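Heads up, the thing below is written out as structure tokens.
In this view, the complex is presented without one of its protein chains, the others remaining in place.
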Amino acid sequence: MISTENLTVSYGDKTIIQDLNLTLPKGKITALIGPNGCGKSTLLKALARINKASAGQVLLNNQPLQAFADKQLAQQLSLLPQILTTPEGVTVQRLVEYGRSPYISHWGKLNNQDKQLVNQAMLETKVSEFAT
Amino acid sequence: MPLSIRYILLFVCVFTLLLFSFAYSLIAWSSFPLDLSHISAYLFNFDSQSIEQQILATTRIPRLLVAILIGTNLAVAGVLMQGLTRNPLASPSILGINSGAACFMALASIGINVLGEVSSLVSASVGGLISGALVIFLGGFFSARSNPLKLILAGIAINALLIGITRAAIILADDRAYSVITWLSGSLASMDWQQWQQLWPTSLVGLAIAIYVAKNLNLLALGNEVATSLGINIAFTRFLSCLAIILLTASSVAVVGPIGFVGLIVPHIARRLVSNNYLLLLPISALLGSCLIVWADALSRGIAFPAETPVGVVTALIGAPFFVFLSIRNKAL
Partner (left out) sequence: MSRLKLTSLLLLLLLIGVGSLFVGASTLSGKQIIDTLLHSGEYDFIVNQYRLPRLLLAIGVGAGLGLSGSLIQGVIRNPLASPDLMGISAGAGLAATSLLVFYAAAPVYLLLLTALSGGLIAAAVILLIAYKTKPTPIRLALIGIAISTFLSSGIDFLIIVNPVEMNTAMVWLTGSLWGRNWTQVPIIWATLSVVLPFAFWLAWRLDVMGLGEDCATSLGIRPSRLQLIALLTAVILASISVAVAGTIAFIGLLAPHLARMLFGHNHKYLIPASALLGALMLIIADTLARGLQPPLELPAGVLTSLIGAPYFIFLLQRYKAW
């Protein structure tokens, strides 16, 4: 469950979000709607700890985001940005494998469970045929 | 007209600066004590018995004259190149003309006569011409979507290649490498009247052509269509400008070795002062260029006195930060 407490986000002098209190309900899909440039992406980035809050805080399961280690947070929370740079020369399979980053060892080696999960994800999204 | 008064004032200032730097350069950092009175004595009643005046006559004066002319040549070549390519970073050293001329001269001097027995000036000209053409071609200057930075980077790569060849050739042929390093950095240390004789005729031809094409370049700056409709033969103007650039640069390299960055810096300062009118830009650049070289030469004597630093090293130390500044700031690139 994600919530915010008096969240304020600004770029330099410009405040984009001010004193926002928000609770996203658990187990539901929440859609955020608004005109261009009203701060939707800014909020999402703040919720994902990509943008720092200039005041207030974001809570994940009632714990402030700052309390999580990088990988620990990434295991519970992920963001798929609007514009994704697709790196050159990378297969679909490998792209899906990148999703296991928060779980794998320091040397980037996938174990059998990781490989299984990658395959499953590709089957469920019906992209297996494009794997290589 | 207030504008022309500004120009006259400007000319006066630059001339004063130039005169002052001449005198300064003649007497500064000499292993032999000289002062202004010797210069006036030399000018107004020459006494061949005086050692001071002999030093002035045999080493200092030719060195000064060569420095003035080299500065003029390189600055004018820089103005022409920037006008021709419409690229603010273009200059004889960056587009490979300097190192092409130097490479061919070095090859000729160690006995690899690509062109047979010809004077060093001819081999320098041919070398400059070939490398310049190569850079223009590889830099995609004539392609439909030409990018100014590509031209510059191609120039830098060709430079690296030519300097590599020059050094390799020199080392393989002989181990006179040290003197070649000094020459490759561009030095005015051993100028005499003979070098002056070698330099001035070609320079004069080059400068005359440059002045002749100046007004055509003004119109060319308005765009090819406008220039054509005003009766300018674009191809001919370009050809003449290239000829002038090659003559001016090659004669300089043949005498003092490649001196970089003068052709890059001076046109920018001059353009600040007199805007884009080539009829004014050329003489102002020429004056500023000679000032720069004369000062850099004085500095090159003083910086590690009594050792001589090649003047090209001094101009590079001044010019490279300027180049960084230009490449950061210029949004048009």
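The letters A and B name the chains in turn, as written, and every chain counts its residues from 1.
By our rule, contacts are C-beta pairs under 8 Å (C-beta built on N, C-alpha and C of every residue); 3 or more make two chains touch, one makes a residue touch a chain.
Only a predicted model underlies this, so the values are computations on that prediction, with no experimental measurement involved.
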* Asked: Among A:T30, A:N62, A:T85 or A:N112, which residue is in contact with the omitted chain in the full complex?
  -> A:T85
* Who touches the missing chain here, A:L60, A:L77 or A:A121? -> A:L77
* For subunit B, residues in touch with the removed chain -> 89, 138-140, 145, 147, 149-150, 152-154, 156-158, 160-161, 163-165, 167-168, 171-172, 175, 177-178, 181-182, 185, 303-304, 307, 309-310, 313, 316-317, 320-321, 323-324, 327-328, 333
* To do: Write the list of subunit A residues that the hidden chain touches.
  => 45, 48-50, 70-75, 77-81, 83-90, 94-95, 98-99, 101-102, 104, 106-108
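The rule we apply is simple: only the chains that are shown with their structure count from here on.
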* For subunit A and subunit B, what's the span in angstrom between their mean Cα positions? -> 58
